[in-house]
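Excluded from the complex is one protein chain; the other protein chains are retained at their positions.
Up next is subunit A:
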Amino acid sequence: MTNALRSVAKTAAAASVIALTAGTGAAMAQDSLTLGLQLEPPHMDPTSAAAGAIDQVVYANVFEGLTRFGPDGSVNPSLARSWDISEDGLTYTFHLVEGAKFHDGTDFEATDVVFSLDRARAEDSVNAQKSLFAGIESVEALDPATVQVTLSAPDGMFLFKMAWGDAVMVAPESIETITTNPVGTGAFTFGNWVQGDSITLQKNPDYWGEPAMLDSATFKFISDPTAAFAAMMAGDVDVFVAFPAPENLPQFDADPRYNVLIGNTEGETIVAMNNARPPFDNKLVREAVAHAINRQDIIDGAMFGYGTPIGTFFAPHNPDYVDLTEMSAYDPEAAKALLEEAGVELPLSVKMTLPPTSYARRGGEIVAAQLREVGIVAQIENVEWAQWLENTFRNAHDYDLTIISHTEPMDIASLADPDYYTGYDNPAFREVIDQIAVESDPEVRSDLLGQAQTMLAEDYVAGFLFELPLHTVAKTGVEGLWINMPTQATDLTGVYWDN
């Protein structure tokens, strides 16, 4: 066991070394930027993986789509400078920007659009969001600068769908090596990737649009909250996007060397309950859990007061949001009564699987304490990210409770799938979602969205906690960063140093 002693000592020493060396980073020139991110992408192809960490680096920087999200979540022109939509809403004619080139020098033309979309919607496509392309009937190049997309049914969300990171334009010439050497049309070219450490992007001198103001940008991957804090304090990184330790924000805020940007994400943070198996297949038990949860305590305790309470699976900053938090107000007595009505034996023993994000780990401890008050004993099981994706989310759905933030924009439809990890199977809800997909009248659509939200709240599909905030810590002088995160992205095209 002397080995054990030594190992512990070494771990401790390593931790302090990390803290110390954080101060030795070279001072960056003012035309380059170093950004800290928590998660490193598994590879560089946004069109073949669900990992948001990829988009976090390449979206809008390296790769562009026909349309793109703006900082406020609006859908704006990108590689398609304009478009015409036929009367029946089935045919979209995109007019492409002129002079756009891929980073390898090849021209961006209509054939590349056909290639990209056909590849994404192909039978054997590994695109993580194939539903974005499901409505496409055909894609045709009319001339080098015009593409016509025909849909099988009218889709009010089609332009929105084309703005996703999964729908960016790629070239047949460089597709083979896209995972290690991404070649896009964006304002930054891919520089190099030191696995486990950082990714560097270089300014694209031949960019078709407004050129980037930075010469280079480096993404550094720092997953540990303590190390993130140290790196920021030492000036090792200039910006930390989604800073993982909210308790340190007041300190940065009070320090004139830093700015703290507080915005929102599309992340509905929920206590997911496995609707497909006991005991949470019983609506009464789910309702009891919803009433046993004290949202404000979780927001204060796990997020240090940052986060907007939600009562359904929808972003509160969206105009179509309906505030249903009252339906699942904190009421432990009601929760106990519901458990009695449900006839479950108390204490009810369940498992709570927690991924490594700090909102989940901390929120989970608080939720477990709150559930214990009403007689539900949630055994906490902390798992790694890959393990969570595999066992809880993707395949086996082997969980009772878990905590996760759904950061994709407008993802209420995902709950309609009975095979989704939530296991929520309600034909009426599916019907409403199907109607929303084809409805283009904004008023009717808004009404339908309200209905869908209410259904989720009435069925107590999950314990709805809060909308995940986005905390960005930046050195004073860095301007042009997105305050909100309407999609998984770190758009650097408008970022500059103002000194």
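What we mean here is this: a contact is a pair of C-beta atoms (placed from the backbone, for glycine too) under 8 Å apart; a residue touches a chain by one contact, two chains touch by 3 or more; residues count from 1.
Here is the rule we use: contacts and distances are computed from a predicted model.
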Chain left out of the displayed complex - its UniProt protein name, from "Glutathione transport system permease protein GsiD", "Nucleoside ABC transporter membrane protein", "RNA polymerase sigma factor" or "DNA ligase-associated DEXH box helicase": "Glutathione transport system permease protein GsiD"
Hidden partner chain, touching residue among A:E247, A:D398, A:D434 or A:E458: A:E247
Residue of A:K130, A:R257, A:R277 or A:R372 in touch with the missing chain, whole complex considered: A:R372
Among A:P225, A:P418 or A:G480, the residue in touch with the chain that has been omitted: A:P225
Sole residue of A:G263, A:G301, A:G450 or A:G494 that reaches the chain not shown, by the stated touch rule: A:G301
Per the touch definition above, residue among A:I175, A:A276, A:I380 or A:V438 touching the missing chain: A:I380
Touching residues (missing chain, whole complex) on subunit A: 1-5, 7-8, 11, 225-226, 229, 245, 247-248, 251, 297, 300-301, 362, 365-366, 368-370, 372, 379-382
